[in-house]
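As structure tokens, the structure follows; a few thoughts come after it.
A protein chain is absent from this complex, but the other protein chains hold their places.
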Amino acid sequence: MVDGSASLDRVRARQGWRYRAAVAGRVVLAAFGGYALAALATAFLSLTLPMVRSEAVATATLLSFAILAGAVIWVFAARTLLRAAIGLGIPMALVGVGLWVALGLVAAGPPA
Amino acid sequence: MTPLSIALNLALSFAGLAALCLSMDRHHRAIAGRGQSRTRARGLRLAGWAVIAVSFAAAILTSDWNFGPVQWIGSLTGAALLVVALVSYRPAWIRPAALLALPLALAAVLLA
Partner (left out) sequence: MRPGFRQSMAWLHTWAGLVTGWVMFAVFVTGTATYYRADISLWMRPELRAGPSDPIPAAERGIAYLKTHAPKAMAWYVSVPQPDRPVIGVYWMDSLEAPLGQALLDRETGTPTRARDTQGGDFFYRFHYELQMMPTLGRWIVGGAAMILLVALISGIVTHRRIFADFFTFRRDKSAQRGWLDAHNVTGVLALPFHLMITYTGIVTLGLMYMPWGVTAAYKGDDLRFFVESAQSTTWRPAAGRPAEALPLAPLLARAQGEVSEPLEMVIVNNPRDAGATVVAVFEEPHGLAHQHPQIAFDAVSGAVVERVGTMKPAAHVFTSFMGLHEAQFASPVLRALFFLCGLMGAATIATGLVLWSVARMPKAGEAPRFGLRLVRGLNIGTILGLPIGMAAFFLANRLLPVDLAHRATWEGGVFFGAWALAALVPLARPHRRAWVEMGLSAGLLFGAVPIVGALTTDRGFDFLAFDAAMLGLGLVLALGARAVSLYEGRRAAARAARPAGGLAPKGLVKA
């Protein structure tokens, strides 16, 4: 808990740039990676959820911030930065491909 | 969402939370100056949850599913803050206050 963190912080401060770089890496990954995943998921769900498009957009946008929060928690909970990146990258790739397919279907227009 | 229905919720929440507080050994010792039997603690805990459940039912009945939950949670928070303040600053008052809250709740029902 918060109690012991002061002395631990001091120990950690001595670990130098390696630790700082790892923290900075996670912050960047959480902010940009997390947002990218949430944005892709919002666009994907807006096109694919089985409801009227206004309803799909409202649902996807409502969910997007939970997805973003979950992604950030994951990035800081993962044991290493690499694991965090992989854990974020795989869903991002899946949703990205799904979005690409969905966009192609939308461009082709609904079946007559 | 009349003032009386919120007063009813506040009184019930306070009584229920006070019972839950009394059922916990640490607080019971601070309030009564001695420990309590297991049976008594369990009885208080049951009573506390029961009164909170009644408060939920009262919120739904008086303010429907739209506002009822909002009102129920809001009054739980307000009442809990009062319980904590009493336990910390005036522990001797909590039992009489909880016993007074029940007839107040009844009065709110009769007036409404």
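The letters A and B name the chains in turn, as written, and every chain counts its residues from 1.
Heads up, the rule we're going with is that a residue touches a chain if its C-beta (ideal position, glycine included) is under 8 Å from a C-beta of that chain, and two chains touch if they have at least 3 such contacts.
On a predicted model such as this, the values are computed, not experimentally measured, just so you know.
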Legend entry - Which of A:Leu29, A:Leu47 or A:Leu88 contacts the chain that the document leaves out: A:Leu47
Legend entry - Of B:Ala11, B:Val51 or B:Val87, the residue in touch with the unshown chain: B:Val87
Inset, instruction - In the full complex, which bits of subunit B touch the chain not displayed? Write them out. - result: 1-3, 6-7, 17, 20-21, 24, 26-27, 66-67, 70-71, 73-75, 77-78, 80-81, 83-84, 87-88
Legend entry - subunit A residues that touch the omitted chain in the full complex: 1-3, 5-6, 8-9, 22-23, 26, 38-40, 42-47, 51-62, 64-66, 68-69, 72-73, 76-77, 79, 99, 102-103
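As a convention for this text, only the chains that are shown with their structure count from here on.
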Inset, instruction - Let me have the rounded angstrom distance from the C-alpha centre of subunit A over to the C-alpha centre of subunit B, please. - result: 41
